[in-house]
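Every protein chain but one is kept in place in this view of the complex.
Here the chain labels run A, B and C in written order, and each chain numbers its own residues starting at 1.
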Amino acid sequence: MAENPTRVEAFSDGVFAIAITLLILEIRVPHVDHGLWNGLLALWPSYVAFLLSFVVILIMWVNHHELLRMVDGISYPFLFANGLLLLTITFVPFPTAVLAAHLGTPEARTAVTFYCGMFVVNALCWNVLFATIVRSGLLHRDVTAEAVAGVRKAYYSGTVAYLISTIVAWFRPTLGLLMNVALWIVWIRLSYRAAQQAEQPT
Amino acid sequence: MAENPTRVEAFSDGVFAIAITLLILEIRVPHVDHGLWNGLLALWPSYVAFLLSFVVILIMWVNHHELLRMVDGISYPFLFANGLLLLTITFVPFPTAVLAAHLGTPEARTAVTFYCGMFVVNALCWNVLFATIVRSGLLHRDVTAEAVAGVRKAYYSGTVAYLISTIVAWFRPTLGLLMNVALWIVWIRLSYRAAQQAEQPT
Amino acid sequence: MAENPTRVEAFSDGVFAIAITLLILEIRVPHVDHGLWNGLLALWPSYVAFLLSFVVILIMWVNHHELLRMVDGISYPFLFANGLLLLTITFVPFPTAVLAAHLGTPEARTAVTFYCGMFVVNALCWNVLFATIVRSGLLHRDVTAEAVAGVRKAYYSGTVAYLISTIVAWFRPTLGLLMNVALWIVWIRLSYRAAQQAEQPT
Partner (left out) sequence: MAENPTRVEAFSDGVFAIAITLLILEIRVPHVDHGLWNGLLALWPSYVAFLLSFVVILIMWVNHHELLRMVDGISYPFLFANGLLLLTITFVPFPTAVLAAHLGTPEARTAVTFYCGMFVVNALCWNVLFATIVRSGLLHRDVTAEAVAGVRKAYYSGTVAYLISTIVAWFRPTLGLLMNVALWIVWIRLSYRAAQQAEQPT
């Protein structure tokens, strides 16, 4: 199984693309008892949930893209670790729908904790996937030990951060959700800076 | 990140293909209280909405195809600007369903304005995407300044035209919708002529 | 636009794959008022409709595959004629659901006629697509005039045959449906023989 991971990329891209597009199916046409405008406005939790989940799946797709550029070959454990990660990504539309249905209600606390908790599981899967890639010896030759340590640290910190925001969400739902959003913005900025540095001549 | 945008194309194609295919899920099997034929005929707003949204997503796919032929490389801002555009495209099935549910009812005005308004946001995203491509220096070497100005002008005019049709839709829903259709026909014809000129020897 | 139709193929494949997979969403978990086995058995019209539409979309995908092997380049009219064909394919899940809901009821006649009628429109789109390919001069150099005439005749005959089965369906629903099935079997056999002949040395 020394082939390159092209078909894994294609399959993963398919799953990412479908999961991100299915999110819209959770937004249903509103009833018009109080006028369509009011109905559309009352759907704000659905829009928020759609936007958050779209952005986070997009971030993960970009991250998956970056990760697979480090990979040179496939193995059974890699295929299944990648599958496990995809499982958590195809699961996203469900907690998103739960969030959309309960934001602004007394059950928001449970919904947000469930939503944030899903990312803890997802973050663990990223760690498992990277550990599997390293253990199977699938890294490109030109990936430095420094780069490996960098990815490992990033994935580990992400897991801890998600865990904290999940605990916070249980006591203060809105704050927990905002912490997640802050995490994603930090992640985008860090990746961006890393990409810029990688391009600068040394 | 000097690689070519092949995987971005594949991911975007996936999102376009899924969004365009999900549209059909909004057309539900009719009740047969007054006969199935009458039920099928009464679904005309769904057929109109399906047809409009299918054609517009197809046009956008063709346009995305043309745009990415100008692009030679990827960058973080480009990936996220493209993601933002895809967000507005995966959103299309929702206003389409709202339109289908309210064409021919007193709420048509709101539904059509919402539908047209979505394209204003979408048009803004095309502008942002192109500006990001230019600013990141991702254009092919052989793209002339004239071609850049042409795309910029087309995207800018499109945004203004969608804005006007949205305002018109608020006062005259049917007229607003017809203006959108006219816009799409004009766009197809202009692109076609541009493509023909590009092929003629000078 | 002298590039080859790879991205058109990828986009079309995506639409075919999604349309064929969405068919299953129309089969809903049955109520268990009279036991789950009876509920599952009572869904036979859904299974028949699923099976028919799956096979016909598969046949069309194979046919699209064969057709695009003749094509060497793209043009605007080709992109839109192909889009028109895809429109009729993404539409398939709807008449399929209508068929599933009304087979074995007094409305079967309408449902089957609607289902068969859809294939008349679809067949017309294949004719339009092929005519567009020929008119845009996109055929491979090694495609003989004989092969062109063969495709044209096949598409034309198909349209007539679908039209007849639609008319028959209006008077005898079951017979109309069986004629469609017979058509598909004939089509598979003819293509198979053509493929075998093409491989034999002359």
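Note that contacts are C-beta pairs under 8 Å (C-beta built on N, C-alpha and C of every residue); 3 or more make two chains touch, one makes a residue touch a chain.
None of these values were measured; they are calculated from a predicted model.
The hidden chain, counted over the whole complex, makes contact with A, C.
Considering the whole complex, the residue from C:Leu58, C:Val121, C:Val134 or C:Ile164 that touches the absent chain is C:Leu58.
For the chain left out of this panel, the touching residue among A:Leu43, A:Ala111 or A:Ala161 is A:Ala111. In the full complex, the hidden chain is touched by chain C at residues 9-10, 13-14, 16-18, 20-25, 27-30, 32, 35-37, 40, 50-51, 54-55, 58, 61-62, 65, 69, 188, 191-192, 195, 198-199.
Chain A meets the missing chain through residues 1-3, 7, 10-11, 14-15, 18-19, 22, 25, 75-77, 79-80, 83, 86-87, 90-91, 93-94, 97-98, 101-102, 107, 110-111, 114.
Here is the rule we use: only the chains that are shown with their structure count from here on.
Distance between chain B and chain C, defined via averaged C-alpha coordinates, is recorded as 26 Å. Annotation: 38 Å between the Cα-based centres of chain A and chain C. For chain C, the set of residues touching two or more other chains is empty.
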